[in-house]
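Below is one structure, written out as C-alpha cells, with a few remarks after it.
Here the complex is missing a single protein chain, while all its other protein chains stay put.
We call the chains A, B and C, going by the order they appear; numbering starts again at 1 in every chain.
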Amino acid sequence: MSLDTVAVATANPDALQPYEQLGLKADEYASIKQILGRRPTSSELAMYSVMWSEHCSYKSSKVHLKQFGEKAPHSDALLVGIGENAGVVDIGQGYAVTFKIESHNHPSFVEPYQGAATGVGGIVRDILTMGARPIAIMDPLRFGLADAKDTRRVLPGIVSGVGGYGNCLGVPNIGGEVVFDETYAGNPLVNALCVGVMRHEDIKLAKAHGTGNLVVLFGAKTGGDGIGGVSVLASETFNDAKPTKRPSVQVGDPFAEKVLIECCLEIFKADLVVGIQDLGGAGLSCATSELASAGSGGMEIQLEKVPLRDPSLSPEEILMSESQERMCAIVEPSNIKHFMAICKKWDVTATVIGEVTDGTNLHITFNGELIVDVPPRTVAHDGPIYNRPIEKPTYIAERQSAKINVPLPSSPAEIKAAVLTLVASPNIADKSWVTSQYDRYVQGNSVLSQPEDSGMVRIDAKTNLGVAISTDVNARWAYLDPYEGAKLALLESCRNIATTGAKPLAVTNCLNFGSPEDPGVMWQFAEAVRGLADICLEMGLPVTGGNVSFYNQTGSVAILPTPVIGVLGVIQDVRTRTKMGLAKSGLEIYLLGRADANLSGSEWAYLHNEIGNFAPKADVAMETRLVNLLLEGQPLFESAHDISNGGLAAALTEIVLKNKIGAEITIDDVGVALMSETPGQVLIAVDPKSSHELIALAETHKIECRKIGISGGDALTINGAAIPLAELSQAHTETFPKLFG
Amino acid sequence: MATIVVEVMLKPEILDPQGQAVASALPRLGFTFAQSVRQGKRFEITVAGDPTPAQLAEVEKAAETLLSNPVIETFVVKVEK
Amino acid sequence: MATIVVEVMLKPEILDPQGQAVASALPRLGFTFAQSVRQGKRFEITVAGDPTPAQLAEVEKAAETLLSNPVIETFVVKVEK
Partner (left out) sequence: MRIGVVTFPGSLDDHSALRAIELAGGEPVSLFHGSTDLKEVQAVVLPGGFSYGDYLRCGAISRFSPIMESIIIAAEHGFPVLGICNGFQILCESHLLPGALTRNSDLHFICDDQKVAVENIKTPWTAGYTQGQEIVIPIKNGEGSFQCSDETLAELEAESRVVLRYVGKNPNGSRNSIAGISNKQGNVVGVMPHPEQAIEELTGPGDEGLIFFSSILKEMVGR
C-alpha cells in the first residue's frame, strides 16, 4: 500500500484530493496549500479538514464569542479562562473548581444510548484533563413532543445512556433539565455538564513543553470510531476502491474511563506530567496539534506505535479516530518509569508515541516515512473565521404584533382544574422517572440534587465548603427575543443558586442553535451571545468556557434557540443550605417579587398553543437586589423555591409534594399570579417569629414581599380551591411512567 | 412446540467492552485459549407447533426492529428442534 | 482459526425480566408468534486453529466458573467453524 508522504505530495503537486467530501471549501483548501507551500498529504488533509470543521474551529461563532473576552468583568476568582479544556475558578481554602458544559446532540439522535453515554464520557475527560477529580454531572436535555413515537425511542435511550455511563463512573448526577418542544423532534439536545475539584497547585494545562519530553498515549486502544468521512481518503488516495467497514456509532466504555480517572489522579498526585490533553473530537489530530501549538511547536509522533483495536486502520484514520477513553500526556523522560508503573497498576495501556522537539513543526511519521509536516498552530488555531450574514428573522415582527389569548382560572373549580392540568403536563410533571435512574449519592457529598433549585456538593468535609450549580434557559423566551432570553437564563440560574444559599461565581454555557448558514439563525445566535456577554458583565460573572452546537435543525426548521446557561456558586458552609420543600406545618409562606400579565413563553400559554409576543425584559438591578436578599436572608428561611417554568402553580405544587405537607394560599389576581412566569419571584417559608425580619429585609433590598399563606394540612388550597395532596401527587407523578413505561 | 433462536451480536467493528472484559479476565484465571471474545445476546422464543415460513418472516422482522439495534448489531434467526 | 460459542441461559425457574419485557413488547408491535421468550448471553470465542479436546475441556471449565453462574444459569459449549 502506498503512503501519501510529504515527499510524494511534493513530487505530485497536482494530485486530485477529495477536500469537498471532507467538508472543506475550495478557498479553505487553497489556504492549506498556501500555508504548506505544497498540496497537503492525505493525512494532513484529514487533520485540517476536521480541525477546521465548525465543531472544532468555531469558525462561525468565533467573531461573536470574543465578546466574552472583550466584555469580561474583572474577576479575582478566575484561574484559567476560555481557551483551555475547561475554565477554572478559585473557591477559596486553596481549592480550585473547574466546570464546563458540552453538547452531544446529533450522535444521541442516531443512537440515543451510546450518544448520550459518550457525551458524558467526553465532558468528564475534559474536566479530568484540568487535573481535577470529577465530582458532579448535570444533564440538560431537550426532546420532541412527549407523546411522539420517536421520543419514546430517544428519551429512554438517552436517559439510560446518561445514567449507564455516569453511574458506572461514580460521579453523582445532581441536576439537569427535561424539556419537550416539537422543534427538538429529530434534534434532541443532550448537553452534559461536569464539575471537578482540585488544589490550586494541581491545575494542569494542555501544553507540550521541553525538548526531549515524551508524548504518551494512554487509555483505550484506537479503533475506527468517528472517522466515517475520512474513510474517503483511503479509497480515493489508494485505488483499491473497497471502503473498509467503519463504525457508524461510538461505543462508550465507562469502566475504562473510571480506571482512567483513577490512573490520571494518581499520576497527577505524583506530579508526573508536564501537560495533558484528552482525546475527543478529532482525536490525535486535535490532541497533538493543540498540545504542540500551546507549547513551543515542535513535536515528533511515530504513528505506527499507536495501539490499535482494528489493525486495518490507515494512518489518516488513526489520526482522525475518535475512539473514547483516551488521553495524551507530556512526560519528562525521568518520570516515564513511574508513569508507566501507575498505568500498569490500573491496567491502563500506555505507549510512548513520540517526543517534543525544538523545531517549529509537528512531524508525524508512519514506519519511518514523513506523512505530516505542519506548523501546529495553523491546524489548531488558524482555521477559517466566518463573519456569516445576519438577518433578523421575519417571525419576530409577526410575533410582536400577535395578540395572545390565554384563558386564566379564577373560580375555585377553574383553579383546581388548571393546576392539575398544568402540573401533569410533560414539561412540568415530576421527573423522577428520569432522575431515579441516576446515582445522586455516590461520593457521599451530594447536599442537594434534583428536584432542588440547584445541585450542591460538599468540597471539604471538615470545613463544609461547597459549590452549587444550576443550568437553565427558557428557550421560548430566547425564541421571542434571544438577547433577553439569554440574559434571563443567566439570571434564573443565579437566582437558583442564591435560593439554595450559594453565591454565584462563574458561568459556562452551551449554545444550541440551528444552521449558521441561515442568516436568521445567525441573528438569534449573535443576539444571544451579546445578551450573555452583557449580562455577565453587569453581574460581574466571568464566562469560563462553553460549547457551541450548530446545525440542530430539520430541513429549514431550526430548534428553538437554546442557550443553556450554567452558573456555579460557592457556599461557605453547606450545612446552611436551603431546601425547597415545606419543612413543617405552621410556617408562613411569602412571595418575593410579583407576576405581571405577560404570559409570553409560559407553559400555560404553550398548553393553549400560544407562544406569545414579547419576552420579559431582564431587570438586572432588581435581580441583583434579590440575590443579595436571598443570601442575607438565608438564616431566616425554613425553605425557599424559585419560581420559573409553570409559575407559582408549579412552584407551590413542588414545595407541598416534597415532604407531603400542604398549604393554604390566598392571593389576589389569582390567574396571573398562578400562571405567569415573570422572572424574579421566589417562594420563602419562614417561622412566624422571623416574618418581621424577612419583611424588613425585603424592604431594605426594595423587593416586593407578600405573605400568601401558611403551611399545613393535606391539601394545597388556593383561594378556596382545595386540591388533596394525593390527587395533586398523582397528577404530577403519573405522566412520565404513563408515557415511558 | 418449537424454539426459534435469535442470536444478536455487535457488529465486528463496534467496540465490545463486555467481550473485552471477559477476554482479559480469562488469562488471569489461567485460561489461555482465547484470541478474542465477543459477547452478544441470545433470545429463545417458544412458538406453538412447527414454525411456518410466515412466522419466521415475522421473527426476522421482530429481530430487526425490536430484538436488535441495526445501528450497531447484527442478528441471525435459527430454528431449534 | 475457529469460533467456540458458549451459550448461557437463565435456569427455567429463575425470573427473567428481560425475556418477559420482550415477550410483552412483541404483541404491542403486532407480533403474535411468541408463547414465551427467554433472554440469555452468547459468547463467541476466537481460538487459533481447530480446537483440541483439551482446549474444549478448558472452555467448559471457563464456562462453568466464569462465563456462567451455576446458581442461576446453565450453559452449552459449541464449536462453529
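Here is the rule we go by: a residue touches a chain if its C-beta (ideal position, glycine included) is under 8 Å from a C-beta of that chain, and two chains touch if they have at least 3 such contacts.
A quick note: this is a predicted structure, and the numbers were derived from the prediction, not measured.
Undergrad: What shown chains does the left-out chain touch?
TA: Listed by label, the shown chains it touches are A, B, C.
Undergrad: Of A:Lys345, A:Lys392, A:His608 or A:His692, which sits in contact with the chain we cannot see?
TA: If we include the chain that is not displayed, A:Lys345 is the one touching it.
Undergrad: One chain is left out of this view; which of A:Ser446, A:Asn598 or A:Ser639 touches it in the full complex?
TA: Answering carefully, the residue with contact to the hidden chain is A:Ser446.
Undergrad: Tell me which of A:Pro112, A:Gly164 or A:Gly514 is the one touching the absent chain.
TA: A:Gly164
Undergrad: On chain B, what residues meet the omitted chain?
TA: 17-18, 20-22, 25, 28-29, 39
Undergrad: Tell me, which residues in chain C touch the chain that this view leaves out?
TA: Touch set of chain C with respect to the missing chain: 10, 13-15, 17-18, 21, 66-67, 69, 71-72.
Undergrad: On chain A, what residues meet the omitted chain?
TA: Here the touching residues of chain A are 160, 163-164, 167-170, 253-256, 258-259, 262, 345-347, 435-447, 458, 461, 574-575.
Just so we're on the same page, only the chains that are shown with their structure count from here on.
Undergrad: Between chain A and chain C, what distance separates the C-alpha centroids? Give it in angstrom.
TA: Their C-alpha centroids are separated by 40 Å.
Undergrad: Nearest whole angstrom, what separates the Cα centre of chain B from the Cα centre of chain C?
TA: 8
Undergrad: Can you list the chain A residues in contact with two or more other chains?
TA: In chain A, no residue touches two or more other chains.
Undergrad: Would you mind writing out the residues of chain B in touch with chain C in their complex?
TA: Spelled out, the residues of chain B in touch with chain C are 1, 4, 7-9, 19, 22, 25-26, 29, 31, 33-48, 51, 55, 58-59, 61-62, 65-67.
Undergrad: In the complex formed with chain A, which residues of chain B make contact?
TA: Touching chain A: residues 10-17, 20-21, 24, 69, 71-72 of chain B.
Undergrad: Within their complex, state which residues of chain A touch chain B.
TA: 110-111, 114, 220, 223-225, 245-251, 253, 255-256, 309-310, 323-324, 347
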